[in-house]
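Here the complex is missing one protein chain, while the rest keep their positions.
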Amino acid sequence: MNAHRDFPLRRMVAPIVLILFVLGWYRFSGAYIQTDDASLLAHGNYAVYVPVQQVSAYMQAVTWVSYAAVFGGLILLWSGLVSYVEHMERSNHG
Amino acid sequence: MAPPMILEPPFLDSLELVYLMFALSGFILGWVAQRGNYCFVNAMTSVFTTKTYDRFGGLMLLFGLSALVPGLLVAVGVVPSVDQYYFNYFGGWYIVVGAFIFGFGAAIAGGCNLSMLYRAASGYVQNWLELFGMMVGTYIFATLVWPFQLSTMQAGLLSTKAGGYVEYLPYDLFHSVSGASVGATAVLLGVPFILFGVYLQRRTQARFRAMGSVEPVRAAGAGGVVVSRERESTGHGSAVKRAWRVLTLKEAMGTNLATVVLFLDLLLVFIVGAGYTFNYLVITSSDGGRFLEYILMPFGVNLALTTSWYNSSLPIVDTSVLMVIMLIVGAFSASYLSGDFKIRIPRERRRLAIGFGGGILVGLGVRIALGCNVGLMWTNFAQLGYDGLLFLPSMLAGVALAVKVQEHLL
Partner (left out) sequence: MEKNLQDEVVDLRGECCPIPEMTASKKLRKMTPGQTLVLLTDHQPAVEVTLPALAKTLGYPISIQNEGDVYRVRITKR
């Protein structure tokens, strides 16, 4: 019981938070940034409107980065889980 | 005749790659700043609290390298000069005032924009509140300060009316943007800062040697990990061992190593972003400005349509957005992998309120100054502008005042 409490659970929770953060960022970018940019064009606000090619380039880069970050997060989560199992085994065997 | 103001991309022909390189740059920035405990504010507070100058010397080295090498790249024609001066800022009273407010707020809150982000990513709750405070401060600036500041900029009241080559030191000194004038300016600006940085570091070390100062005794306790570096004997073997410990995250990066890597990071974006975008490191237009816009978007509030400054000075997205996101990811990764990640809440809860209040001042200060310690001060050295030279002493003065206030608050 104590061994379970001794292991810092943040080692498993933190990668999950990272993955959710990156996924959330990806979904937000797709759902809001593109539509907002179109809205700026419709309102004639050219000072802060960004050309479509740039927004597309941003989205493409976000997609690639999200893949990399999610895979990286999964690796960190896996290593956290392995550490937890090793910790529990060491504690059970004294 | 005025020099041309049309950007010329010298290398990449893919916007996606430009965005990716900025993402990589952000990751490196976050990782190295976290591993090197690199904080501009800490470098300045050390001058007043522990009376040590080695970290401040590291900053001087960073600025000197950032002025010298990009300048020489432009001088030999690798990067066109227009890509160096195109985004130079409008200099004026607001740089001095904003930098002072920023320095004060950052020292009170517990970190400059770079350290705020990497500490937030490492689990410091005070810095999360500083970040939110920064968004609020930016909004206050946009609604209350910007209309007045814009009028002074347009009328040239204690400010120039244009950035670009007007703010470009080679043009100011030699009335030319030729390779020779740019190269000469890079040397004139960069070399003294490098020498000053080396002098400060050597002076600090010499003082410690003269005092016969004792090296810290470090012991492994229950955690089983020996803290950081002992003074090892010189020699190839110990240098290799130290490098391995740094690479495997068992040891923090030294100040000078972090300085060199950060400088190379700046050089990366200077080259790959040239001709496409603001080819320098910028943080606060995203974390202080855009992030509040983005947070409010799902609630149907569009600051880019309704609010001054947001509707005129902040494109809805640019390369800095991805850079800042990856800075957070990089810092988190470094913190997690080195075992440093932990949610940290100050014992004194009032620190959280101080962090938030300081963050408001940070947001206000950076927007008034048109940028922060990274996006304006450090970057402006690479731009061969003079706004960084105005920002530096003003920020230092703000930090000095904050140290006095902190001493009373303790």
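Letters are used for the chains, namely A and B, taken in the order the chains are written, and counting of residues starts over at 1 for each.
Definition applied: contacts are C-beta pairs under 8 Å (C-beta built on N, C-alpha and C of every residue); 3 or more make two chains touch, one makes a residue touch a chain.
Note that this is a predicted model, so its numbers are computed, not measured.
Put simply, the hidden chain is in touch with B once you look at the whole complex. For the chain left out of this panel, the touching residue among B:Met60, B:Ala252 or B:Leu314 is B:Ala252. Panel shows chain B; residues 37, 39, 41-42, 45-46, 49-52, 54-55, 107, 110-111, 119, 124-127, 208, 211-228, 252, 340, 342, 344-348, 351, 403, 406-407, 410 of it touch the chain omitted from the view.
Quick note on the criterion: only the chains that are shown with their structure count from here on.
The mean-CA centres of chain A and chain B are about 24 angstrom from one another, to the nearest whole unit. Against chain A, in their complex, chain B makes its touches with residues 14-16, 18-20, 23, 123, 294, 297-298, 302, 304-305, 310-318, 321-322, 325-326, 329, 332-333, 336-337, 341-343. Every residue of chain A that touches chain B in the complex is listed here, in rising order: 8, 10-11, 14-15, 18, 22, 25, 28, 32-33, 36-37, 39-40, 43, 45, 47-50, 53-55, 57-58, 60-62, 64-65, 69, 72, 76.
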